[in-house]
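Omission of a single protein chain aside, the complex is shown with its protein chains in their original locations.
The first chain written gets the first letter, and so on, giving A, B and C; residue counts start at 1 in each chain.
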Amino acid sequence: MESKTLVLGVIGSDVHAVGNKILEIAFREAGFTVVNLGVLVSQKEFVEAAVETNADAIMVSSLYGHGEIDVRGLREALIEAGIGDILMYVGGYLVVGSQDWADVETKFKQLGFDRVYPPSTLPEDVIPTLKSDLGM
Amino acid sequence: MESKTLVLGVIGSDVHAVGNKILEIAFREAGFTVVNLGVLVSQKEFVEAAVETNADAIMVSSLYGHGEIDVRGLREALIEAGIGDILMYVGGYLVVGSQDWADVETKFKQLGFDRVYPPSTLPEDVIPTLKSDLGM
Amino acid sequence: MTEQVSHNKLEWKELNEEREAVLAGWPTGQEVDLEEAFQFHLKLAPELNFAKRLIQAKQQGHTLAQPRAGVAELNKHLELLLFLQNEGGADLLPTTIDSYTRQNRYEEAEKGLAESVLEGRSLLNGFPAVNHGVQNCRRLVESLSVPVQVRHGTPDARLLAEITLAAGFTAYEGGGLSYNIPYAKRVPLEKSIRDWQYVDRLVGYYQEQGVTINREPFGPLTGTLVSPCISHSVAVIEAVLAAKQGVKNITIGYGQCGNITQDVAALQTLPVLAEEYLQAETIDDVEITTVFHQWMGGFPADEAKAFGVISLGGITAALGQATKVIVKTTHEALGIPTKEANAQGIRATKQVLNMLQDQVYPENPKLAEERDIILQETRLILDKTLELGEGDWALGAVRAFAAGVIDVPFAPSSHNAGRTMPARDNEGAVRFLSWGSLPFTKDIQDFHRAKLAERGRAEQRSPNFQMVIDDIYAIGHGRLIGRPR
Partner (left out) sequence: MTEQVSHNKLEWKELNEEREAVLAGWPTGQEVDLEEAFQFHLKLAPELNFAKRLIQAKQQGHTLAQPRAGVAELNKHLELLLFLQNEGGADLLPTTIDSYTRQNRYEEAEKGLAESVLEGRSLLNGFPAVNHGVQNCRRLVESLSVPVQVRHGTPDARLLAEITLAAGFTAYEGGGLSYNIPYAKRVPLEKSIRDWQYVDRLVGYYQEQGVTINREPFGPLTGTLVSPCISHSVAVIEAVLAAKQGVKNITIGYGQCGNITQDVAALQTLPVLAEEYLQAETIDDVEITTVFHQWMGGFPADEAKAFGVISLGGITAALGQATKVIVKTTHEALGIPTKEANAQGIRATKQVLNMLQDQVYPENPKLAEERDIILQETRLILDKTLELGEGDWALGAVRAFAAGVIDVPFAPSSHNAGRTMPARDNEGAVRFLSWGSLPFTKDIQDFHRAKLAERGRAEQRSPNFQMVIDDIYAIGHGRLIGRPR
């Protein structure tokens, strides 16, 4: 079976690097090809990397609270780049403070994400779903 | 000025002795004559001591939570003994658990106490009021 | 009462008449059937046996967390314990008994229980196990997945022991000194010692049938500035008295004073002393474990501050490698805690226990000095006690209390001399401002004098009773030492 490619990164002015490194390792060990853009990643970089690597999914992290602002328009930019239906996950501390999770999830789904994960997420909580979403 | 006599004690099956010892010392230093019955004091002992010593006030402590049950009928017993209008204070952890203080105060006033004090009470919080209640 | 006590083993057969009278003390006494009880215990899963769980923890070097908890009604009490087990992660569970039961006032307990049912809230400050009886209590043991202990404060706890042990409880707190002096006013020590020998003999009888019940003298006594030498002396005497009646699994305790070095030294010396004095009686088959009580005196009313006090207690227990720690709650200064607050206290404690599981307080000269002081002081007290008792620990204990050779500060009992006065030194360790008739050598007296003089200099006041009062309020007011403000 051919390996699927994931583009991974922490969006905006966010520098939280630890979760990102752990996700990279875990996805790689699970058999994915991982393109890790690291921290401080702009929307433009996400879109370009996804196009260039012909990626199967984009995994956005946001830990520092500004995620809500930073991801606006990302789905639109992907559409514009011709990969509008690419699978896109987001995870982390997506808003400032702790808000009701159901509200946060709805908000980010409206912003164009297929799946939304809270900060306590472990790699093993995601990988099975990701494989199934990608038909693996 | 002649010294006023206080009868002091911890009512019921209650053995909390530390606050009682501190109150004894503080009231004595404030110029009162203190008759300290200590812990595990029955209603009968309170009434008898007050009658015998011709006391000016009774200071009841209850820390262990059963105070609510233990003080029922004490005012009536004092009336019966002919000293029904003696000044009577109560203080400590008067009920089981922490209930709304206003409710506790009302409950114990209905049970015949002139003043009701919460557990955080320091001797200096009481002495001025006591003196004024006794016309000192 | 004349001094009739002795520390010798009671003959089981001769207890028969007494047992009948005890069991007749309340109707539920008739439910006790020892043969049936042994069968129940012998079939109990080993992880539900308190004594076995403690031995395991001791071998692994782990510190277990145990809350205090008890409400009047059976179902509510079970619900509470299940909550503490499942949401709190308690390693060991309690059943705290109400204060009427502790004074054998079962009628009043019955009334309190009835009113509690009526009002839908507990009017009792604990679980009236005698009133509930054997079969009801057994529902607790059968529904829980960790061992459960009876915790109380009962000078005469014979009926309570008969009922709860028959119900399947595997640990029983208390002792003839530790459940008298802080918990009673006029009960003669001869009586409470003898009544607790009954309990210990009962436990010894279970032991003879292959059922190990853990026994735990109540370490903290009045919980307020009790110097280690006092509580250690009481703990050792009760351990010896229990062992003489055939008890084989004993947990000796100590209540946190607040100076970490003193507290760790106290925890380290406790089993040393117990084993030393047991061996002197040629008893060497008793398993000794230790319990550390988080601060037992006045607590801060603020919950965040209370968490600080609780965590410091948990940390000290871990660093001192106590076998278990009794957990306080953030409601301590507010009233009997809700089950949520109780579970929170356990979780905060377990977090620090886990984090420090592989760390110990490092050996150092101050710790060694503190251990040395505790060992010296406790031996002086114990040796004098045995001398007074002419070789008999029970008699010695009675006479030692009468003479003020053992003297618990702030105790309500009229059988306690009440001539000692503790105060903190300049680093917060508990010392003696007055040692009354404690049989201290001149060196030790000088040690205490010097320690308090040092504090006096730092505070520019001479050591006096105001210091003691300030120390009593200090932790509640956010500090350890009651400095003038």
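Definition applied: a contact is a pair of C-beta atoms (placed from the backbone, for glycine too) under 8 Å apart; a residue touches a chain by one contact, two chains touch by 3 or more.
Every value quoted in this text rests on a predicted model; they were computed, and no experiment measured them.
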Displayed chains contacting the withheld chain: A, C
Touch with the omitted chain, as defined above, among C:348, C:386, C:400 or C:467: C:348
Footprint left on subunit C by the chain that the document does not show: 258-261, 300, 302-312, 314-315, 319, 343-352, 354-359, 362-367, 426-428, 475, 478-481
Absent chain, residues of subunit A that touch it: 12-15, 17-18, 21-22, 25, 38-40, 64-66, 68-69, 93, 95-99, 119-120, 122
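As a convention for this text, only the chains that are shown with their structure count from here on.
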Overall pattern in which the protein chains touch one another (line/ring/star/complete/other): other
